[in-house]
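I'd like to ask you about the structure that follows.
Only a single protein chain was left out; the remaining protein chains are all shown in position.
Letters A and B mark the chains in the order given here, with residues in each chain numbered from 1 onward.
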Amino acid sequence: MKMMKRWLTSLGGVGLALAAASASAEWGLNMRQGVTPISQEVYSLHMTILWVCVAIGVVVFGAIFWSVMHHRKDKGAVPAKFHESTTVEIVWTVVPFLILISMAIPATKVLIAMENSSDSEMTVKVTGYQWKWQYEYQDSGIKFFSTLAKSTQDARNLDYQGDINEVEHYLLDVDNRLVLPTNTRIRFVITSNDVIHSWWVPDFGWKKDAIPGFINDAWALIEKPGVYRGQCAELCGRDHGYMPIVVEAMEPEKYQAWVKAQKAGLSAADAEAGKSWTKAELITKGENVYNANCAACHQANGKGLPGVFPAIAGSAIATGPKAGHIDIAMNGKAGTAMSAFKDQLSDLDMAAVLTYQRNAFGNDTGDAIQPSEIKAVR
Amino acid sequence: MSTATATHDEHHDHGPAPGLMRWITTTNHKDIGTLYLLFALLMFLIGGAMAMIIRAELFMPGLQVVDPMFFNQMTTVHALVMIFGGVMPAFTGLANWLIPIMIGGPDMALPRMNNWSFWILPFAFTMLLSTLFMSGGGPAAGWTIYPPLSLQMGDGFPFMIFSIHMMGVSSVMGAINVIVTIMNMRAPGMTLMKMPLFVWTWLITAYLLIATIPVLAGAVTMLLTDKFFGTSFFNAAGGGDPVMYQHIFWFFGHPEVYILILPAFGVVSQIIPTFARKPLFGYSSMVYATASIAFLSFIVWAHHMFTVGMPVAGELFFMYATMLIAVPTGVKVFNWVSTMWKGSMTFETPMLFAIAFVVLFTIGGFSGLMLAISPVDFQYHDTYFVVAHFHYVLVTGAIYSIMAATYYWLPKWTGNMYDERLGKIHFWVSTISVNVLFFPQHFLGLAGMPRRIPDYAPQFTEFNMISSIGGFVFGLSQLLFAYIVIKTIRGGEKATDKVWEGAEGLEWTLSSPPPYHSFTTAPEVK
Partner (left out) sequence: MAHAATNDYYIPHGSHWPILGSIGLSTLLGGFSAYLNGSDTGFSIMLVGLAITVVMMFGWFGTVINESESGTYNDQVDISFRYGMSWFILSEVMFFAAFFGALFYARVLSVPWLAGVDAYSLPTNELLWSGFEGIWPTNGPAGIGGTFEVMGAWGLPALNTIILLTSGVTVTIAHWGLKENNRTKLVLGLLATVALGFLFVGLQAVEYMHAYQEMNLTLGSGIYGSTFFMLTGFHGFHVTVGAIILTVILFRSMKGHFTPEHHFGFEGAAWYWHFVDVVWLGLFIFVYWL
């Protein structure tokens, strides 16, 4: 069996890897210290309580071990008769209590610092979608989606033949990174469009849930430029495991340059949308949009997952009147995973993906939907 | 004994009804206890098989075995089956078997209802497991079934909700029976403060069940109406809040985890004195500690929700309250250690499991305490660190205590000794493999691996492989456990009435196995 073989080869690797691992930097055993002041405080708090627990453990397990070794019948131990002592009982109630207080004090301080998101210098709105993130820079108006990178998208299938270890940043790479300036107090306001997600970059020291209909906030001050990777941390359905986050932190000057370039790109795209498109152009473009936005549920082959996500291939809606098809894609279907894509896709992308759906997977309706038709129903 | 009237049959000297009907219609606490225990074993194997699928998929990065949707169903159903089908029925089985014979009563107080408590379960679990075969599959939103995700489930949704209602009805009836039995069926002289600790812990557990299971029923009822009847409990657009579900769920859910551990504390408090040949240290503080844990368990629920965005004051309150639980739990641990201290110990299989329980549960408790520190939980939350925590308290806690109890009382129940050599092999293989299975998960969590994912980035490969290998070995060693139990039921060296040299308590004054009706004449307790 193919699977067995792959398992066995990897198993051989385990031993080697274990030996090499201690030297490897990427292979963490412990919490990351991270790159924000808060993440470092969280780390040292973590280490403190860890060592306190280890110390208590040594005492308690030591006592157990000692009596197991010495107070055993085959060594001729005679059972003592004592079975209570108010003094020791008071001691071992009060001492742990004091230890806890000494942990609670620093914890309180860190928590309060962590939750104080005032005085921010910029704000990014993060919205979770099944299964991608949207970032909106509140100050500069830039906004975009960030989805799992194509390389992982191809490698994450049950029948994938290649070697996962060769996929660069397997599972932790996206098409569009969230670009942020360093040494800036950044506030994140976090929400969701469908189910609960959780935005987590370990190097920032926290995660915060994205709750549909509510805003949560958190902040970070990144001290070091670099690329920081994280993942969605709240079960959000089938592709919860495939919803990575990639942040690229750069010096403020470089960041400003990036902002400028983005804004220039936006106006160029606007100009394109106005023109009329051929069916073939739309289908080509639509395939990409489909794979990025729809394939997670309806599958790349359009067959869906029986009982969970309906097939687009042969779907009565996708082969029926245009209006119904446009409606479900624009407005979604309440109470199901099919969300409204109105605000997620531009007129052009929407037109393209619908045209694609109407002509792919054996759905040969032959018709094309133009961006103007989408604009008309907005 | 005075005369019975003619309107009903003689009821103290008849044996069980013959055949299958005996088991279906029985009102006998021992029969029902046996049914519960066997049912729990079956569920443990089913839930374990699902865990094996999880571990197989996580053996390597990439998808090899199952679709992510099915993976999520496995995670969810594994947990529901283990908790509601494995641990809870196992403890109820122990309660049924042991409480009447520990307190010197004739049977459980409400025997017909007792039968129903059990016989709802097979139906409830058939219903739950059948959703796996329905269009849309089984529940896949985690055992906590958070909306809005859980509302996306397919045809299985109402079946899952009602199966939970049925499990709840069963648990509440079982708990009422336990309380009434303990309050009303004790032999003369068996005062509350003379009761064996197992009875005490169950009394408190039963109270937790009655106070929280109906809240769970309420929560899942709201899910049902949100999905089918247009209500907006968990929908912000209508003025509700998805987080509200989490509050209601965890108001049940946190006491629930103590429901899963308090009887375990009771079991261990019975076993350690027996094999240390020394009375339990600090009996009354054990009772008070158990009660304090139960009380505190009602005011800590939001420690599962530190990242949902609560006001800081709330986060602080729940952090402090949670940390406090370490105090009474510590009292219990220290009492067990002091009971062993200067005892005269022998290490039969039940004792081995009990000692391992104390050590490994404490490790789980330490990680629990770390999770309680709210600012750090912002990192730990929803990672494998949490998974490691709760498997230490659940598997090497609850499950270990159940195994210890099985070895300890099996000779009493069946009249046959189990095979000590096999028992020891089972213990050592399990204890080594369970640590290989769950200890590395701490590292995975700290290194950043989220829970509930079917696939992971390659840097987590090594630890996942180790964990999976530990898991397979642990799984196989449970087949040995099942074999030992069945073998002992079918025969073996005859057990004496007292079975263990150091054992104390009324149950050891009965024959092994005890007569069909335990104490027809109440014993006198000095």
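Points to keep in mind about this one:
By our rule, contacts are C-beta pairs under 8 Å (C-beta built on N, C-alpha and C of every residue); 3 or more make two chains touch, one makes a residue touch a chain.
Not measured: the values here are computed from a predicted model.
Remark: the omitted chain is touched by one listed residue; of B:144, B:231 or B:435 this is B:231. When you scan B:57, B:107 or B:348 for touch with the missing chain, the hit is B:107.
The chain omitted from view is touched by exactly one of B:176, B:204, B:352 or B:466, namely B:176. Of the listed positions B:57, B:241 or B:382, the one in contact with the omitted chain in the full complex is B:241.
From the set B:123, B:428 or B:483, the residue in touch with the chain omitted from the display is B:123, counting the whole complex. Where subunit A meets the omitted chain, the residues involved are 125, 189, 191, 213-217. With the whole complex as reference, residues 1-5, 7-9, 11-12, 14, 17, 21-22, 24-28, 105-107, 109-113, 115-116, 119-120, 122-124, 126-127, 155, 158-159, 162, 165-166, 169, 172, 175-177, 179-180, 183-185, 210-215, 217-219, 221-222, 225, 228-233, 235-241, 243-244, 247-248, 251, 309, 311, 517 of subunit B touch the missing chain.
In this section, only the chains that are shown with their structure count from here on.
Here the spacing of subunit A and subunit B, counted between their Cα centres, is 33 Å.
The part of subunit B that touches subunit A in the complex is made up of residues 59-69, 72, 134-137, 140-142, 146, 148-149, 151-152, 154-155, 227, 235-237, 241-243, 276-285, 307-309, 312, 315-316, 319-320, 323-324, 326-327, 330-331, 333-334, 337-347, 355, 358-359, 362-363, 366-367, 369-370, 373-376, 378-379, 381-383, 443, 446-448, 450, 452-459, 461-462, 465-466. Subunit A contributes residues 3, 6-7, 10-11, 14, 17-18, 21, 26-32, 41-42, 45-46, 49-50, 53, 56-57, 60-61, 63-64, 67-68, 71-74, 77-85, 88-89, 92-93, 96-97, 100, 103-104, 107-108, 110-112, 114-115, 155-158, 160, 164-165, 169-172, 194-196, 198, 200, 202, 205-209, 211-214, 216-217, 230-242, 305-308, 335-337 to its touches with subunit B in the complex.
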